[in-house]
Every structure is written in structure tokens, then in C-alpha cells.
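Note that this complex is displayed minus one protein chain, with the remaining chains in position.
Letters A, B and C name the chains as they come in the text, with residue numbers starting at 1 for each one.
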């Protein structure tokens, strides 16, 4: 199938936006959040306009329909990531909440003093701070696998750090700064061989890469809907059944109980056990529609498109004088972080915004990584299915213009 | 202003629904979740179709607009409940998450063994189980204020239980089963006089009653957007500034930090400190629009309408033979729970559904209360701004029909 | 799907006059199941004689569907060989899950409950007694 970003763009209302000066929006901040196709908006609207009942609670038709749509979304998502059962799909706020559920409900329950937690230097704050907190709460030690100069993990160091004391490896499948795709299958295999469980932060990978969680044998996987065409406020925690059974819930209250007495209560089976309170019904339904959209597109076709576009971008940006690109991993996402000598990333982003380009500037929620890169901030362009070479050309041209403005005057 | 439910109904797409048999939907499950007016759907759609950037992170226009809309929603909500500052408004999943944030971040930090927590027998599971868990974790004792036969709190018992050992009173402003509106201002005053903090569960009251959190002097207030015309997946925790400062965050990760090192991190100021990860941007914006809608309507006018409708409903349902109504508090919401002698509440709801009426049947997430009422389940009709006397008439007629079906044959 | 199909005369009859039904004393019940969503509550007693289940007695507090299902089940499985019970249970649950059509031959009176499959939120009401039975069998034949 030939991939036609320009045609796909028509599915995304926001990408039709033209600014006052006549320039069209070039959206290159997809690693932060993506735009939403009409199908997703339609699915959530349909829920609100037709079936806006609560789930799992009433026998009237609105509630029955809502429950049906909500559980159907769970099934779609299970199929999308290759989960053996929809019961392994817990709906969360997003990747951050998913990690916290494990850091509280599993790590705080099963870690002992002297145990170790392993993360990497390229983690997003969301996959670092919850483990700092869990380690502190349990007297465990948190260690970071170093990142090499090319933006890949130091595999030697990883093996050295992977002692029998390590109870969990929490690692991002792909870096939101460097674009590096980690060899997740191998990491999982080695961690399992060493007796450690593995949590995969799929916030950046699930939207872009073919992934089968059962084949990978991941113990936990988290991701966010808003980074994969879905609504805000919804995400997923996948886990193996025995882990969901063993874990404690973090949030308690309505919907997650079996029986309740004055002084104690028993929990429902997973996934309900982890979904306290009225869930984000519209969000789950919207994420189901997003997954449909991505599945129809085909993960392999999407990957080929992004690979080609990224190669093109690296070539074009490589030709911009005084531009330094961070991360040169051979396996990478369409995420390119860079710095223009003598111009602060914020100023770069401000000028690009004037030209209609939306990129991100800042610490990318990865302060430890940026400290190692020796910069307080970077600029980042990140691509998705609706970006094309024209977008990259405009990015390169805008960067040349910024450089001229700051260097010339 | 005269209140015209029929006109208002036109603002709600779902309420235009007509079933296959030609009957229009009569939605009487508002205590579970409410329908959404066009304004709310429009506001969230506008975000997705025009300004779908992430918040607080980038300098491009989409992010700037998204941040502006998100923070504007916070301001609207602050004004709506009379919060002195928008910084006191923490966006959550919903009421359940808000209670859990306090049960973890405040109670687990400040409770000591031997301390007491006070709740009531009419609490929703969401305002009971988190305190059971906190009490257990800290060696504190949880006590329940009894409910009298008429559905009001036993104020004598309350005063007896309100010893200096009580560190927190967690109480619902209004019961989702009995409809009872608790004398919240007095409860807060007495609790404060005894040295206890007060968390108000406003899930049922904020959507229906005029409420000024500063005048009430509540320490914490939680509520859910989906029960007040807003989107799913969004809610609010309000707290006094010094409590937000003192509380620990429950979820950690991106967006809630100040600085991050390999082994520790510092937190941002409230409310960001409690909003880890990408927030439910569309949800917050939608809740802002819902609050606009309610404010335009006027809380007093809404209250008058619901009072009149409830009086009418109590009269009409009172005339249905063999129908027992639970709760006869003088101050009440438009929430009426009942049981039809010899017919299980589930069967009642099933028959009403056939007639186009959506009501709720079950334990209402209040098993301890239902145990006291001596029933395993009840049926519940709950009203909102778009319900009118015709809806009540249809309810009464449908109940008579159910009774006939089960009693006659 | 009409509601009258759901609430058939035979179902209402079992609801009003549950068979094999009675108060179960403390310790008498093999299982004590609750459907927390609706508050349905069921206790079941029985014992094994030879290859048969016998003395089935049920105390059920539930909706018409649940109560009738429990009553019809009790009648259907009492004094039946365990192997037949297992077959019947599998057949009934498959029909309720919508996995296959109901056969009167196989299910007897229980076919009256097939309509429940059309009401996804009520399926649990009808299957709960059978899950309780399965749990009881597990306890009786460890």
C-alpha cells in the first residue's frame, strides 16, 4: 500500500488550520500529543449524543450501550497490542498513571529493603520519579543504565547492573528525546533470565511501532491515548494476569469492589479492581476508534513511512549549519531533537511558530538525560502519519531563517 | 426567570432520542451520570479541531491556546464554587480520585495510630473505602455516624463521636440514595470546633445546589464533571492552600515536578504538584463549558425547579400501591429511591427501560447503607434540569404497569 | 426482543414459587455467592450419592431472572449424574453467552431462559446460580 500523508491529513480537522497570515499549520509536536482524526471525534460524540449512560451499573439501554462500547474498546485495544485477554487491559489516565499503579500496587507490595530497581538514563520523568519514590519507600536502590554517546543504551553496563538483586526493569521502548528504539525483546529476555520483571513504557512506541506484548513477554506495558490519535485523559496499563491478581489497587471506591462492609471491603476481579470510580467512558471509546484507525492504516506501512521521513529529515537538518542533532541510534523513531548554536531552543520554537510550525522546546521531561547531554534544553520535531517531506522542507527552511536572524544581526 | 425544562431539553442531543417503538427517552439516572448539552460538546470539539496541543510545555500557538483554555476552565470552576483562587482547583479523574488523593497524600501523612476518621453510614463507597484503607495503613479507627429512620444523620450520635481524636470528617453533602441534603455548614462548624478537618463529597451536591466553598469553610471538596453536564474522566479536588502545600502528591511523573535528579526530585507548586502526566485537557475545557451552562441557568432557579419536581414525584410515587420510598429528609435532592413490594429492583428497571425510562437499580455503591435499610438493592429515579412533570407522570404510570404485570399474573 | 419473551410465564412461576428452596442454616451451604452489582445473593447446599448430585437446596435473594434460573437449575440437576450436570451446565452457559443456539432436547425447561442472552447486562443474573453450582461441585469432588 502506498502511504499518502496528504490524503490522511484530510481526516484531521485541526490539520486544515490556516493561520491569519495564510500559512498552514505544520504540526511537528507529535511526541507531546497528536492530532485526532474525525473517526475518533465521531466515536466520542456518538457516545455523548446517543448512549451517554454510565457503565456496569444499570440495566437501561443507555447504560447497556455504554457498557458495550466501553468493553468493546477494551477488546480492540487488547487485539491491537496482542494481549491474550481484554481482562489484561486496565484503563488509566495515561502512561503516567499506569506506571504509578505498578509503582504503588506492585513495587511497594513486593519490594524489600536491599532490592534494586533498574531504569535507564533516557527515561521520561514519568518512568523515573515513581521508582525513586518506591525505592525510597521500601529501602530499595534505584540504578540507571547509562546512555552512550550515540544515544543507545550501554548494553555492557546493563548486563553488569542486572544482578539478582534487581526486581524490576522499567524501561522505555523508545526515547522521547533521542528517538532511540531500545532492543526491548532482548532487554526483556535478559531481565527475565536474571529474575527481574519488566515494565515497558510504550508511550512513544505503541503509537508508532508494531508491537505484540505476548510475543515480547512483557510483564507490564503502559501507554497514553492522546499520543496515538486518541482523546486526552485515557491510557492503558497492560499486565500479565498473575501480576494483576497479585497487585493491590491504588485507588479505591465505587466500581472496583466486590463486597463492602463498614470497616473493610473486597475487590472485584481485574481489570475492574484497578478502575475505581466512574471511568472515562468517552475516552476509552475514542481510543478504541483510534486503534481502529491505526490498524486500518497498518503498522508496517506507518513504520515505513516514518522511517523514510526520518531519514529525509536527518539529511535536511544535517545540512543546516551550526545545528547539532542529539541521538544517532540506528533504530529510531521519527523524533529528532536538536540545538542551533547560539540560539536558545525556546527562541527557535518561537520563530518556528511564527512560520506555522509547531515544535517543542524545553527539557522534554527528561532532565537527567539532558544533564548528560550537557544542555538545559533542546528543540524537538516529531513526526506522525500525516507529516510529509514538504513539512520537513519547511522545517529546514525555517531553521535557516532563525539562524540568519540570530547570527546575522 | 421561569424555568423551561422542555426548552432546555433541546440543548441536549441525547434527549432527542426516540426508541424503535416511537417512545422518547425519559432519562432519570442523573445521579449516576448526566447528559451533555451542545455547548459542552462544542467546547471539547473546538479543542480537538483547532487547538489540540499539549499544555504547559511548548511555545507554539496550539500549546498556548490549549494552555489558555485549560487554565481558563480552572478559573471558571474556581468562581463557580467560590474558591478564592484557581490554584486551589486540582483536576482529577473524578470525585473518587479526589478522595483518594486526600486519603493518601494527606491522611497517610498526618494521621497517627489512635487517631479517628469519621464518615457516615450514607457514604458512597468512594467516600468510605479510601478511609478504611487509610485507617488500616495508619492504625487509626474509622467510625460511622448513624443514619436515622427518616434518612437524616443522627446529630446526637455525631456530636458524641466527634471527639478530639477525630482528625477528619469525610461526609457527603447529599446522599446518592436517600436524597438527603446534610446540614453541611453546621457539620463543618462543629467539626472545626472539635479540631477536625472536613472533606466534603460534593459529587451529588455541586451539580444541583448553590455552594460557596469559602463561606462553608470546607477544607477539601471533591466532585465529578460527568454528573454535572461535563465530560467523562474529569473532576475536581478543591482544598485550602495550606493543605495543598502540606499534602504529598500521590501520582508522580511529568508535569508535576520542579527539578529532577537521578535519585530524587522536587515538586511544582499546587495545583500542578497533583496533576502528574498529560492532563485530560478536553475534559477540563468541557467542564468549564458545563459550569458556564449551569451558571447561566442560575443555581437558585435550578434548585427551585428540582424542589418542585421532587415534591411532585413524591406525591405521585406515594400514590403507587406497594411502593416504599427510602428517605424522607426535609432537605433533599431530586433523588428518589424506592422498592416495589414483590418485584426485584432489577426487574422494575428492566420494565421501565422497555417504556423508555432510564432509572438505576442496584446497591447504588452504598452497600453499608442498604444493609441498614434492610434491602439488597433499590430502584432510583434522579432528576435534573431537563426533567419535568411529564417525566414523573410516565414514571408513575410505568410503575403501575410493572406492579400490574407482577401482581396480577 | 420483547420483554414478554424474557419474563415468560414459566419464569415468573419459578420466581414466585422457587423449587428446592429454603432457608439454609449456618454451615449448611456449600457456596455463598453474591453478584455485587445487583445485590443478588445465593446459597446452595447439596451432597453426592454415588455418581449423582442430590439434596439440592437453594436460598436465593435476587431478581426474577436469577431466582427463576436458580429454581429451574435445582430442579434440573437434582438427582442427576455429575457427568450429565457438567454437560448441561456447559450447554446452558454457552447458550447464555450467545455462543450457540438453545436446544430444548438438551436443556429442557431451561430453554425458557435463552432470551436473557439478548440482554447482556442480565446474563449474569441467569448464569450466577450455575457458577455457584460449579463452585459447589468443585468443593464436593476436589
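Operating definition for what follows: a residue touches a chain if its C-beta (ideal position, glycine included) is under 8 Å from a C-beta of that chain, and two chains touch if they have at least 3 such contacts.
If you're wondering where the values come from, they're calculated on a predicted model, not measured in any experiment.
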item	value
Displayed chains contacted by the hidden chain, counting the whole assembly	A, B
Selected residue (touches chain absent from view) among B:15, B:181 or B:257	B:257
Absent-chain contact - pick from A:75, A:141, A:258 or A:350	A:350
Touch criterion as defined above, residue of A:250, A:284, A:313 or A:361 at the omitted chain	A:361
Touching residues on chain A - with respect to the absent chain	343-347, 350-351, 354, 361-363, 367, 370, 375-377, 405-406, 409
Chain B residues touching the omitted chain (full complex)	56-59, 63-64, 67-68, 257-259, 268
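We take it that only the chains that are shown with their structure count from here on.
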item	value
Intercentroid distance (Cα basis), chain B paired with chain A, Å	31
Separation of chain A from chain C, taking each centre as the mean of its C-alpha atoms, in whole Å	46
Shared interface positions of chain A, touching two or more other chains	57-59, 63, 257, 259
Of all residues in chain C, the ones touching two or more other chains	36-37, 119, 122
